[in-house]
Structures are given as structure tokens and as C-alpha cells.
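Left out: one protein chain. Kept in place: all the others.
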Amino acid sequence: MELILIFISAAIVNNFVLAYFLGICPFIGVSNKLSSAFPMGLATTFVMLLTAIVTWLIYHLILVPYDVVYLQYVSFILVVASLVQFVEMFIKKVSQPLYRALGIFLPLITTNCAILGLALFIVLKDYSFIQAVFYGLGAGAGFTLAISIMAGIREELELANVPKSFQGAPITLIVAGLLALAFMGFAGMISV
Amino acid sequence: MSSVTVTEAQNERELLLSTSPHLQSRWTTKQIMWFVVLALVPSVVSAVLFFGFYQLVVIATAVVFAAGTEAVIQYLLKKPITVSDGSAVITGLLLGLIVPPNFSLSFTALGAVFAIGVGKMLFGGLGFNIFNPALAGRAFLQAAFPVAITTWTMPHWAVDSVSKATPLAALKFDGVSTAVAPLFFGNVGGSLGETSAIAVLLGGIFLLVTGVANWRIPAAMTVGVIVFGGGLWLIDSTYPTPIFHIFAGSFLFGALFMATDYVSSPVTGLGMWIYGLGISLVLVLIRVFGGLPEGVMYSILFMNAFVPLIDRYTRPRIFGEVKS
Amino acid sequence: MKKQVSLATEYTKGLWDQNPVFKQVLGMCPMLAVTVSAMNGIAMGLATTFVLVFSSLIISSIRKLIPSQVRIASYIVIIATFVTIVDLVMRAQFPALSKELGPYIPLIVVNCLILGRQEAFSSKNHPGRALMDALGMGSGFIIALTSLGAVREILGSRTLLGFQVLPDGFEPWLVMILPAGAFLTLGLMMGFLNFMVLRKKTREEKELLSRHLQEPKMSLAKGQEA
Partner (left out) sequence: MKTIVGMLITLSIIGVVSGGGLAMLSSWADPLIAANKKADTERAIFQVQPEAKNYKKIESVAYELYQVLDESNNPVGYALPWEGNGFQGKIRMMIGVTSDLMTIKAIEVIDQVETPGLGTKVVEDPFRSQFAGLNADPQVDWVKGVPPTKDNEIQTITGATISSKAIVEILNDGLANLRKDMKEGGVQ
């Protein structure tokens, strides 16, 4: 039950994008079409899951025992970058169509602050291994949800008369603001 | 379900008519808008009866600032001024009816400016807004002035005015439930237009009979609340009953006047059912498990965001279109 | 002579023409997350600028030594090192500020602004120019963070840099210090700036057009000269 709550909390109540402002760059950059936003969300979720697992192991099996916690940022970001590289190579080998769909987004994920943010939050919240896994999955699901909703809305807005100076990033930010207002309804539902 | 295929050409100006595929063709956009205004009259009357004359000033402020904002922005953008279509008046009226009694006029005005300015005009005006403007304005006010907007005054007819909490807040924070009869007539604390179920129903039935509001959305919401709320109540009877869910707070007002807004609701029949059920699921979750006593506004706004996706997957494919 | 002018331009372009936030839409996470007050904006801006300046200097100095296959890995290690320095120094010397900015200091590592400048500029230019570029981008970032922080602080808490600027009668708009307020304010600010730029542009075009019409010969002569 606690694991499910952690999942829901990361996905909806404390949504990474709308409450913690993590992953805003792809959220604004790759949300203009659903056909690219959804795969981007899935790829991010996958990398988040791997990141949660690997960084948890590194932190608890290397950084803490050897008392080199000050290396956490350097090691975490290297892990994320190499994970992304690894996933890219793996997908390329296993499935060409999947690679064509996801390939271009993978490099972008390295600089997605939601990934590193996830690793840092897991340390900060002192999660156990299994909690970290669910937290990573929840964060990924939340990111996918937010970016898919945004993509649906932005496709709709292509037909709308948005004033010229507000097209692109400004209206996306305003939609995000209204979404954040709507998500406030979930505040206090779970306090994990 | 007759004329649901909305082509892009139709989408331009006639969106309002084409989105609701049933009886709407009988009325023009303008007529529809003024019908809605008419349907809100009982709620305005009940607000004044229960809470005093000042409430008329609050509602008027909301209307004037909503219409004024629309006119000013259209003037600045050098577009034709379309205030007379009545849609901004409706947004103002709705906003005025969902604020608490004796609400500050300056806050009301700010909410109306936000509702029209950000919630509607930035998206390109009538027909293009993603979120219900009145609810966007109300959500902004709730986030900006959380204390003022949850400070309730009891109707002056109320005999027992010890607790100033709304029935939902009384249930959530103090475990006190309220009987259905006062909820029905409006002898309880709450927002101006929502306290009297009977006034809301009067206007709502008028909209349903004339076909101005689509019956599917309120029906789906009611079914949803009975299923989700009732299910929880069967598991644990300390949770509110479905009847309470329906008559307390702004469920009826939201179902009849807010969720049925053409622009921010789905276009297909199936889409409307999904939308309505989604609203009631989120609503029950917020009311039962959330930190806030009421969730109608949030659940509708939340589902507004899904409407483009719902439309996309429920729209019948045009002949020969390949599934992407 | 030409070089000096361009060095100055390397700096000034970051302030407005290529402002990292308003024009390039980079570095949005810290931009939105920490700007509940102007002071937080300044602190975050300074921290980011510090990392940006030093990583740019080092990367442009050793740019010819790094094999291109490992350049991104090298960049992020260098950036992460400077971020750790900032984080340790802040936690040791300014504990209150470090608590306030929380996990957003380590997230400077993945600020796309920093990695983006290394890839686009420092890896191709000598240290002097890279320094000016980094200082310019950093200043532009500070300007953006501080202005958003100021607007949110004034409306959300009635204060600016901790001093009360709005009367007690003004009820603070709490939404401004919430996530929703951050998105809405930045969206409105960007839209408004675009609006002003567009208006200026059309006005200039109109002016240019009318001048052309009045003095056809002059402009023709100028055109030949160029």
C-alpha cells in the first residue's frame, strides 16, 4: 500500500513537472505533437526506472561506504549519461522501428533535470531500494501524463487564434500554469 | 451522433454549433448564450434571497469586469468586439455565483479579469479556450486568497448558525453530516449560487429541455458519483452517501452549468460519457481522500485538460483514414 | 579594433538579443522553481554564472585536448565538479540560503544553458571570448531570474528584497509563490516582451518604409555604397 501511495504521489500529487518544475525543457520543447510526446514520456520513464535502480545502488554501495558522498553529483550525472547511451545502443540493436521512434529523444534525456532530480530526491527522502523503484516509476508516469496532456492541448491550439506574441513558449507556460492550478486539487491527498 | 465529423473549415467560427451535434441547430450562438443567462436567473435570485442584496453587487462586478476585459483585449488586439454574444457575461455570472457570500469586490474583479484575460482571450477567444474560463478564474482566486475564499457566511434564514462551515467542510474536518432537506432548499453555508439545489435544478432542467446543455455529461457525472461514491460508502459507511455527494457543494451547479460548457467539453457522445465519469471519479477521490473538502472545480478543470485527448480517440475516423 | 568591439558584443548579446531565458527558453527549471523572491533569483543566478564562467574557461582552454567522442562526458564532469564546489561552499558558508534553494543547486548540473554554451561556444572559441560569452549569458540569466523573482515577491508577499513595498491593505496573492504562479507569471512576461518587440519591429518597418518613400535617392545611394 505504501508503495502504491509513493507511486501516486510522484505521478499526480507531487507531479515532477507541475509541482517541482523538473523536466521543463522537454516539456516545452517536445510537447507540440502527441506522436512524439508520448514516446518521449515512455523513454524518460524507462531511463528514470534504470536511474532509480543504479543510482540507489551506487549511493548505498559505493558513495556511503567509502565516504565519498561529495562525488554524488559527478557520479550520478555520469551514470545518467552512460545509461542513456547504453539504452540507445540497446534499442538500436534490438528494434529498428523503436529506435527510429525514440532515437532522437534519447540524447535530450541526459539534460532532462527530472532524471538527476529523481536521483537526488531518492537520496534526500532516504528511500529503500524498492521504494526508490516505485518512486522512479511514478515520476516517469507523471512526466508522461503531463507531457501527453500538454501535447493534446497544443495540437488543439494549432487551430486556435492564439495572439501572435503568445504563440509557442508563452502559451505553453500559461497552459502549464492552469494545469498546475487544476492539479492543486490533489494537494494533501497523500503526504508521503 | 449525427453530424460529429468536425472538419477544420467548420472549426473556424461555427465551432460552438458543430461541437454539439443534437438540437443546437435550432438556435444561434447568441440565442444559446442568452438562454444560459436566463437559466442562471433562479440561482441569482436564490443568492440574493439567502445572502442579501450585496451579493447582487458581487455578481454584477464579476459580469462587468468579465465583459470589460473581453472588450479591452479585443480593442488592443484590433479585433472586432464581440461582447454582445453574451459569452463573457455568462463567464462573469458563473464566476459571481461560485464565490462565497460577501466576497471582496476587488478579488471578484481580479478573478473575472483572470478568467477572461488568461482563461479565454490568450487562447484566441470564444471557441478556443481549453479550460472553462469561470473555473480558471475561481481556481486562481482559490490559490491566491485561500482564506477569503473559504470564509463562509450562513444564509440569514438559517436557524442554526453555530457552524459557518459548508456541509462538505463540516463533514471533512469535523465529521458532522448535514441532512438532505436543507441542502435541497439552500439553508446551508456555501457559494452564492450553489447552496440551493432547487434553484440550480430549475435552470438546469430548462437548459436540458431546450437542448442547450447536453444531457449526457450531467448523466455521466451522476452515474459516476453513484458508482464511485456509492461504492466507497458500501465499503465503509462513514464515507458520505451518494445522495450527499450530489446535493452538497457545487456538484449540481458544476454538472449542469460548468461541465456542459461546449468549448471545453468533448464533442462525441462517447467522449462525453468518458469525460463525465472522469470528473466524478476525480471528484470523489478529492472529496473523500483529498486535503480539500470540495473538488468539483478541480475535477472539471482536470478533465478539461484531457478533452483534446478524449476527442482524438473517440472521434469516428473519416472513411479511408489510416489509423496512425 | 575589430576584435575589441566583438568582445564587447560577446558580452552584451546574452543580456537581451540571445537572453537565455526570454529568447532561447533555456534553464527553465531553476527559473521557475527558485524565484519566489528576488533574493533567491539573484543567488541562483550568481551560482549558475559561477559554474558557467569557470566551466567555459576551462573547457575552452583545453578544447583542443579533448577527443570529440568523450567531449560531452568531459563537459558534464567538469560542470558537475564546479556545481559540487558551489554546493559545498554554500552549505558551509551560507546554510540558510542553501536550505532555501534546496535541491535546485545540484540541478545546475543539468541546466541546459550551461551544457549548451559549452557545446555551442566554448568548444570552438578561445578562452577570452568564452569568458565574455559566459559572463554575458550569466548576466542575462541573472536579469531574467531577478525580474521574475521580483514580480512574484512583490505580488506574492508584498515585499521586494525583504522590504515591504505594497501597503498592508493589499492582500498578497499567494498563488504567486506557488508553482502555478511561476508558470503563469513567466508565460505572461514572455508574451508581453514578445508583444513589445513585435510592436517596435512593425513601427520600425513602417518608419523605414516611409523614409524609403520620401527619399528614394538617398537610400539607393546607400545601397550602392554597401
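For reference, chains read A, B and C in written order, and residue numbers begin at 1 within each chain.
One rule holds in what follows: a residue touches a chain if its C-beta (ideal position, glycine included) is under 8 Å from a C-beta of that chain, and two chains touch if they have at least 3 such contacts.
It should be emphasised that the depicted structure is a prediction, and the values quoted were computed from it without experimental measurement.
Every shown chain touched by the omitted chain in the complete complex is listed here: A, B, C. Check C:Ser56, C:Ser74 or C:Thr146 against the missing chain and you find that the one touching it is C:Ser74. Touch with the chain that is not drawn comes from one residue among C:Leu15, C:Ile85, C:Leu166 or C:Leu193, which is C:Ile85.
Considering the complete assembly, subunit A touches the hidden chain via residues 13-14, 68, 70-71, 74, 187-188, 191-192. Interface residues of subunit B facing the missing partner chain: 146-147, 150-151, 163-164, 173-174, 291.
For subunit C, the residues touching the chain absent from view are 36, 65-67, 69-70, 73-74, 77-78, 80-81, 84-85, 88-89, 91-93, 95, 156-157, 172, 174, 177-178.
Please note the rule applied: only the chains that are shown with their structure count from here on.
Because contacts link each chain to all the remaining chains, their graph is best described as complete. Overall, the chain located most centrally, as judged by its C-alpha mean against the mean of all protein C-alpha atoms, is A. Averaging C-alpha coordinates per chain places the centre of subunit A 24 Å away from that of subunit C. Among all residues of subunit A, those that touch two or more other chains are 163, 166, 171, 174, 178, 181, 184. Touching two or more other chains at once are residues 118, 122, 140, 143 of subunit B. Contact residues of subunit B toward subunit C in the complex are 104, 107, 118, 122, 140, 143-146, 148. Across the complex, subunit A is touched by residues 8, 11, 77, 118-119, 121-125, 127-128, 130-131, 136, 139-140, 142-143, 282, 285-286, 289-292, 295, 297-299, 301-302, 304-306, 308-309, 311-312, 324 of subunit B. Residues 25-26, 28-29, 32-33, 72-73, 76-77, 80-81, 83-84, 87-88, 103, 106-107, 109-112, 115, 175, 178-184, 186-188, 190-192, 194-195, 197-198 of subunit C are the ones that touch subunit A when the two sit in their complex.
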